[in-house]
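Note that one protein chain of the assembly has been removed; the remaining protein chains are unaltered in position.
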Amino acid sequence: MGELLQVETAQEALKNQEYTQALVDLLFQLADDDFILAYRGSEWLGLAPHIEEDVAFSSMAQDMMGHAVMYYEMLEELGVGKADDLAQLREASAFRNAILVERQNGAGGYNDDPHYDWAYAIVRSYVYGLHKKVRLESLLKSSYSPLTLISRKMLTEHRYHLMHWQVWLKQLANSTPDARARLEAAIAKVWSDAGELSDLGPNAASITGFGLIEAEATLREVWLKETQAIFEAANLSWPGEPGAAKERGRAGEHTADLIQALATLSEVYRIDPAASW
Amino acid sequence: MNTQLEHSDLTEDAKMEAFLAKIDRGEKIEADDWMPDDYRNQLIKLISMHGISEIMGALPEKEWVPKAPTLRRKLAIMAKVQDEMGHGQLLLRVAEDLIAPLGKTREDIMQDLFAGRLKFHNVFHMEAPTWADAGVIGWLVDGAAIITQSMSLDTSYAPYARALHRICAEEKFHAQHGESIVLELAEGTEEQRQMLQESITRWWPSLLMFFGPPENGNITSNQASNMRYKIRSQTNEELRQIFLKKYLPRIFHLGFTVPDETIYFDEAEDKWIYQQPDWEEFKQIVKGKGPRSAHRLHLREMSYEETKWVRDAILSYGRQVG
């Protein structure tokens, strides 16, 4: 396939139907991952362990949602639909996020008895964030120029987030036995889903064939290597090969957690999607 | 820096006299300046209530954060509620420095809240059942807050003034955020307009109560000393009238009503004549008997207790590796 292809604009991409399909498939993965995890982050507002951290944590969720918006707008430019509709009106089966990001923060709703797990929040954000960094760095070499451009912008902001998660991971790992136990439990939970992050979905061959992003195996290898080094620096034992949920989010298979999340985040918009909000 | 609670050989009376003279000259008091216990206690009461109200005030709007109807609104309301938490942070820091000489910390403030000893603003005990409430809170509740906070910008307690300057700068964005939601609904469909009207009707008594009972010429001793200390400069009723003058015409311009059939503006008196809300109900609400008081306190307390292990962990971090 078109190894030498470099596509500068949406109009140019649209001339090749197969290329457009591969690009759209990838953009949905990128957008939905950030969007759903940012949504989970927004549920934490007001509930974080410390007031100053509540404020800081919210910025991470905002930035991440800001990134999702940039991806949805790229899809809008490709004629897939209005960004707000794409985010809020699709059925769960149309979402391409990994299962890891849709899992609830803990038992209970964000407004009723939220028994949220801070250790899970930290580990999930960090493990996801490390993978996102590898993905963004790969996108710097993407055949779709608009994607390389926004990846460069996102990376700056994203590195700041990684710094934040790194402090938390290190400090929790080297504190009380209780915190250590909770952190290890959270790692086990995150790790059982994390393997799906570098899955590029059913259309992976086309996505990598068109040079939109590097191969799954490459992304995975770099990500695991970097993550292992960070775990070791934090005195955490390496959990080995990551697993994957039985549902494949990249193929539109999702858990009840996503269905609940979508119902909540689109509740107002669905009253009247034609109205201006 | 070390606290200098008492200065040298002056008698209490002389210190008090010097303190009041300083206030009269329009000078500001800093955290480590000598201050009468009464001044400190008034400040602690005022600022810890203000701070904890910001923290509790994040909760009704937070209900709408994940549900906000567009991507832009989701981002904006997240930022807004984040700011409220940030304002709580600023104010609690000011309160914490005031209670430090009494051997107390933020932990005591939180425990006072959970035990019902520390009150928070009446508006944050109320329900926010629709998206329009997110708009009305931003527009009118924040609008009311801007009025009281602007009055206090010139407060005699310098650390409070510095926090308020930061807060007021951001409140302008909050008011715009609220106005933007409200105007969108007001210019929208019948259903959207109805949602907004219901919200204005629902919030009306709470908005009147926001400033506290009218004095009717009887200034309480608390108010009197706050004015003497230049902690505040206007009465409840004066503030409420500023609010009514600013916002009632706007409510009417959008074609909405308030649930007060006899309300009118008295030109000669230069004030709005309105029906009093139920001030007995106000007392009950602030005591923690409002429709959402228990729920929100539970949410705050539960999240605080369940994350105690995190605070313990990072406190112990230095010692483990040390």
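A and B are the chain letters, set down in written order, and residue numbers restart from 1 in every chain.
What we mean here is this: contacts are C-beta pairs under 8 Å (C-beta built on N, C-alpha and C of every residue); 3 or more make two chains touch, one makes a residue touch a chain.
What we mean here is this: contacts and distances are computed from a predicted model.
Trainee: Can you match the unshown chain of the complex to its UniProt protein name from these: "ABC transporter ATP-binding protein", "Autoinducer 2 import system permease protein LsrD", "Cell division protein FtsA" or "Ring-1,2-phenylacetyl-CoA epoxidase subunit PaaB"?
Mentor: In UniProt, the chain that is not shown appears as "Ring-1,2-phenylacetyl-CoA epoxidase subunit PaaB".
Trainee: By the document's own contact criterion, which visible chains does the hidden chain reach in the full complex?
Mentor: Per the contact definition above, the missing chain touches A, B.
Trainee: Which is it among B:Gly86, B:Gly135 or B:Gly290 that touches the chain not included here?
Mentor: Of these options, the touching residue for the absent chain is B:Gly86.
Trainee: Given the contact definition stated above, which residue among A:Ala13, A:Val55 or A:Ala119 touches the chain not shown here?
Mentor: Of the candidates A:Ala13, A:Val55 or A:Ala119, A:Val55 is in touch with the missing chain.
Trainee: Of the residues B:Ala224, B:Ala294 or B:Leu315, I need the one that contacts the missing chain.
Mentor: Touching the chain that is not displayed is residue B:Leu315.
Trainee: Of the listed residues B:Pro101, B:Gly116, B:Pro259 or B:Pro291, which contacts the missing chain in the full complex?
Mentor: Considering all chains, including the one not shown, the answer is B:Pro101.
Trainee: What does the interface between chain B and the hidden chain look like in terms of residue numbers?
Mentor: Contacting residues on chain B, toward the hidden partner: 1-4, 7-8, 30-34, 79, 82-83, 86, 89-90, 93, 96-97, 100-101, 103, 105-107, 162-163, 166, 170, 311, 314-315, 317-319.
Trainee: Please identify, in ascending order, the residues of chain A that touch the omitted chain?
Mentor: Counting over the whole complex, chain A touches the hidden chain at residues 50-53, 55-56, 58-59, 163-164, 167-168, 171.
One rule holds for everything that comes next: only the chains that are shown with their structure count from here on.
Trainee: Which residues, counting only chain A, touch chain B once they are in their complex?
Mentor: Listed in rising order, the residues are 39, 42-43, 45-52, 54-55, 58-59, 61-62, 65-66, 68-69, 72, 83-84, 87-88, 110-111, 113-116, 118, 171-172, 174-176, 178-179, 182, 264-265, 267-269, 271-272, 275-277.
Trainee: Within the complex, which stretch of chain B touches chain A?
Mentor: 55, 58-59, 62-75, 78-79, 81-82, 85-86, 88-89, 92, 106, 131, 184, 187-189, 191-192, 299-300, 302-303, 306-314, 316-317, 320-321
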